[in-house]
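Structure below; questions to follow.
With one protein chain removed, the remaining protein chains of the complex are shown where they sit.
The first chain written gets the first letter, and so on, giving A and B; residue counts start at 1 in each chain.
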Amino acid sequence: MSLLQEVAVGEPDPIRPRRGTGSTARIIGSKVLRAVVTLAFVVVFNFFLFRLLPGDPIGLYTRGRNMDAEQIAALREELNRPIWEQFLTYVRNPFDPGIDSTRFSQPVWELIGERIWPTLLLLGTAIVLASIIGIWIGIRAGWKPGSRFDKISTGTTLTLYSMPEFWLGMMLLIVFGVGAFGIPGLFPVGGIVSPGVDTGSPEGWLNVLWHMVLPCTTLTLIYLADYSLVMRASLVDERRQEYLMLARAKGLRDVMVRKRHAVPNALLPTITLIFLSLGFVVTGAITVETVFSWPGLGLLTYEALRGPDIPLLQAIFLLFSIAVIGANLIAELLYVVIDPRVRQ
Amino acid sequence: MSIATQRRKAALGRFWGEFRRDRGGMTGLVILGIFIAVAILAPILIPADALDVTKADGERFDPPSLGYPLGTDESGRSILVLLAYGTRISLTVGLAATIVAMVIGTAVGIMAGHFRGVGSHALVGVTDWFLVIPFLPLAIVLATVLGPSTLNLIIVIGITSWAGTARLIRAQTLSIEGRPYIERSKALGAGNWHQMTRHVLPNVFPLVLANTTLTVAIVILSETTLSFLGLGDPLAPSWGAILDRAFSTGAVSQGAWWYVLPPGICVVLVVLSFTLVGRAMERIVDPRSNAVAA
Partner (left out) sequence: MIRRMIASVAAATIVAVPAAAVPQAQAADPVVFTVGMLADVDSLNPFTGILAESYEIFQLQYATLMSASSADFTPTPALAESWEVSADGKTWTYTLQPDLLWSDGVPLTANDVVYTFQRILDGRYEQRNFGNYVRNITSVTATDDRTVVMTTKEPSPIMERLAVYILPEHVWSSIDGKAVKSFANEPAEGEITVGSGPFLVVERRTGQFIRMVANDNYFKGRPNVDELVFRIYNNPDALGQALVKGEIDFASGLTADVFSTLEGQEGITTYAGDYSGFNELAFNLGAATSDGKAIGDGNPHMQDQRVRLAISHAIDRQQLVDKILDGYGTPGSTVIPPLYSTLHIDPGTQGYDPALSNQILDDAGYAMGPDGVRVGPDGVPMRYRLFVRSDSDSSVKSGEYFKSYLAAIGIEAEIKPVDENALFEIIGRGEFDMFEWGWVVEPDPDYQLSTFTCAKRSYEDGGEIYADLSDSFFCDEAYDELYAKQAVTTDQAARADIVKQMQQILYDDVAYVVTFYYDNLEAYRSDRFTGFVGQPEGTGSLTFQYGTYTYENVAPISDEGGTTDEPTAAPSPGATDEAGNETAAEETSGGSNTGLIIGLVIAALVIVGLVIVLVRMRSKSQEGDKE
């Protein structure tokens, strides 16, 4: 799970075939198949795990009102079908619009659909910013390992990487949202938009942007720590190989050649690792959205924990898994398509 | 046997000598030492009464003062006391969960690397599955099913953290098993168990150790996050639980930075220290540079 571990050890998995044993299409096909199988296991896991839960969501409904046993039994009948029947129903369509959230009395996928955009906006922006900044830092640091820039940036990014992201968010909120240590609280303390503001207008966009500053900063700082460390390690690795290779084959060449080889070669594993780290990104989103009351999927997850709202948690878990498996697949396919070493 | 033991002792000595020269690693070790000391000494130096809500007589949400160096919480208890006790819980859970993860990870890794056939493929498949699935949603789902307690937290974190180790150990196992002396021992009739425990395990052990240290760092971050979301024991003041309390009692809108800053700094320091130590160990142990041979 730790990207640091992967990169520190250096070599990618030695078992993954470095020589293509067949056509590109076949390789792509097998990877897609693996992704589908992984996803299938998520669905099965989802179903059985929650059936283990000793809970009876309907019980909580009846606590608040006066109903006789007959009425309760009638409601219970609907939920007490044999388990294999329930399994088949669920597996046939996990996206069934009939699955209701127990907390919101609304179909879970409808709820998710409503809340997905703010998350995409926040995460998307943070990922793009963090990639650009993180890669730049990583390149400069990895270019001259041991230099002052390298020492300072590595120390900073390591510290950022060791931070719980929600804690960083809370501190930023206290200092810049509420105001502390003499700094006035200029930013909003939560939400995505001020009440009464139309989000379709340019002022609305500005307002959303203003609300997005603090949560986005939090996430960007956390993500860029990860990306820059990976980029740096990847570049240091690559340069070592490059240097050896060049030294053996052609003697010392000028810096231009090194730049044409080292950085692009190092960039590829970094880009793919950015895709692979989507799981890490998602984790950060849940807690940061909670701290900033950002009405996305992360906050929805936190709200679903009260009760807990099992159908909703199941659905969110499924969605996040799909996203991460998809991102992994893209990363693997990128490798196949871009890295010629795999195809030869 | 004793020759092997002697050689291992010498290797350990060399390892320590090299470690001492690594500044990052030593800094980390010192910081860890301080926290471990606090964890051990807390119940001795601080009366248990200080945690009792019915006896707390500080003002609520008081900023740091002479009597309360880190201020008070919403019940009037000293935050410094909470942090000290929290150290015990965070470190204990961190260690326990890491042990669970490492045991599972190492076992799976060695077996997956050693055996061939369907069993091995299945193990690799399971490992890959756990690697792909995003950590927090999975942990949330598991913790919800199991219920809020410290033991369940350890189990959940252990279950979600072993896969990275397994993959690493498997790769190491494969490379080790390619070595000639393993072939020879197999020819001499050494069984699976003997090979795995006598040959593979001692060889992967240094890597396991380095990996363990890095894993603790991640585990402590995970525990902090899960406690913050309310999935741990709400009565145990781990650092994450303290932050959860701070968040839900409105420390943020009151500007009570003393409730939020210290627990986070503790987490950062401990995680950073483990990371530094782990990285130092890896640098020494990395098979590509100078490996410590058994």
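In the analysis below, a residue touches a chain if its C-beta (ideal position, glycine included) is under 8 Å from a C-beta of that chain, and two chains touch if they have at least 3 such contacts.
All values derive from a computational prediction rather than experimental measurement.
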Residue touching the undisplayed chain, where the options are A:L120, A:I152 or A:I183: A:L120
Option from A:V42, A:L299 or A:L319 whose C-beta touches the chain left out: A:L299
Residue of A:L39, A:A180, A:V208 or A:V336 touching the missing chain in the full complex: A:V208
Among B:I40, B:V53 or B:V103, residue touching the chain not depicted: B:V53
Residue numbers in chain B that touch the chain omitted from display: 52-55, 60-61, 74-76, 144, 147-149, 230, 233-235, 245, 247-250, 252-254
Residues of chain A in contact with the chain not shown: 54-57, 59-69, 71-76, 98, 103-107, 111, 114-115, 117-118, 120-121, 124-125, 127-128, 178, 184-191, 194-201, 203-210, 213, 257, 260-261, 264, 267-268, 271, 290, 293, 295, 299-300, 302-303, 305-308, 334, 338, 340
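As a convention for this text, only the chains that are shown with their structure count from here on.
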Distance between the centres, which are taken as Cα means, of chain B and chain A, whole angstrom: 22
Chain A-facing residues of chain B, complex: 128-129, 131-138, 140-142, 144-145, 160-161, 163-164, 167-168, 171, 174-175, 211, 214-215, 217-218, 221, 224-225, 228-231, 240, 243, 246-247, 252-253, 255, 257, 260-261, 263-264, 267-268, 271-272, 275-276, 279, 282, 286, 288
Complex contacts: residues of chain A adjacent to chain B: 1-2, 4-6, 8-11, 13-15, 38, 41-42, 46, 49-50, 52-53, 158-159, 161-164, 166-168, 170-171, 173-175, 177-181, 189, 278-280, 282-283, 286-287, 290-291, 301-302, 305, 308, 310, 313-314, 316-317, 320-321, 324-325, 328
